[in-house]
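Removed: one protein chain of the complex. Kept in place: all other protein chains.
So, subunit A:
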Amino acid sequence: MADKNQTGIGKLEKSDIKKVYLRNLFTIQFGWNYEKMQGLGYAYVIMPVLKRLYSGDPEKMKRALKMHLGYFNTTPAMSHLIVGADMALEEELGIEAEEAITGLKTGLMGPFAGVGDTLFIAIYRAIVFSIASYIAMQGNPVGLIIPLIACAGVLWIRYKFTCIGYQSGRKLATGFADKISPITEAASILGLTVVGALIPSVIKYRTDLQFTMGEVTFALQDMLDKIMPSLLPLAIVGFSYWLLGKKKVDSTKLIFVLIGLGMILGNLQSMLTFVVGIF
């Protein structure tokens, strides 16, 4: 590595990696469509590499363009590892490694999506946006800084992913899913603890239902509180969790169920009064 602008092997330069990183950051989903999903975006992201390697050879450029316009879909944050490894392969072996490159892209996008959706979407949101919302709910907009700070961290991680993917090429990329599993487990533990804590702190529903028996009035909520605080919110979450386990229930249907439940729970007292009034 005599020249620090060189990446090590010679054909690609450091500025190419930066260009690919920035394109990956912003544009991989611009052309998202139901046929090739991120395929169009991937071709755009890797284009600085293709230009560097094949712009003198129209036939190679055609092959490369067709290959990279193929189906691709993974968690955007994880795509950097794949793109990085792809850069290394293509720099080293050229378009002749077409099968290896396609194999690498196709083989990694699925597992990486599994890990990435959990880490960068589910857990990330559970932690970052729940805390931000919690602060916002107290009437303080200052919590909105938290997602922005966290995002800066993610941008840094995504840059590192590009470099890691590139430097280690295929070897590390295939073993990556194993190495990351304890981290995924630890992150799940953190995520689940926060979800457990969110239920009583966010779902503040309390029933106002009261029974009058002669001189004495029983408030249902007081009785429930003696069993366990936040029993109703927990029950509603448990019910939602159970419903989501049903094959035919997705989040959109669950919204309708919960709105219906809200309609009933919100008017329970007047419904009761109405029923009692009949007798």
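The rule is short, and it goes like this: a contact is a pair of C-beta atoms (placed from the backbone, for glycine too) under 8 Å apart; a residue touches a chain by one contact, two chains touch by 3 or more; residues count from 1.
Going forward, contacts and distances are computed from a predicted model.
Asker: According to its UniProt record, what is the protein name of the omitted chain, chosen from "Nitrogen regulatory protein P-II", "TonB C-terminal domain-containing protein", "FAD/NAD(P)-binding protein" or "PTS sugar transporter subunit IIC"?
Answerer: The UniProt record for the chain left out of view names it "PTS sugar transporter subunit IIC".
Asker: For the chain that's not shown, point to the residue among A:40, A:78, A:101 or A:115 touching it.
Answerer: In the full complex, the listed residue that touches the missing chain is A:40.
Asker: Which residue, A:97, A:163 or A:199, contacts the hidden chain when the whole complex is considered?
Answerer: Hidden-chain contact among the options goes to A:199.
Asker: Could you please point out the subunit A residues that touch the chain left off the display?
Answerer: So the residues of subunit A touching the unseen chain are 25-27, 29-37, 39-41, 43-44, 47, 50-51, 55, 58-59, 61-62, 65-66, 69, 73, 76, 113, 117-118, 121-123, 125-134, 136-137, 139-141, 144, 147-148, 151, 154-155, 171, 182-183, 185-205, 228-230, 233-234, 236-237, 239-241, 243-245, 251-252, 254-255, 258-259, 261-267, 270.
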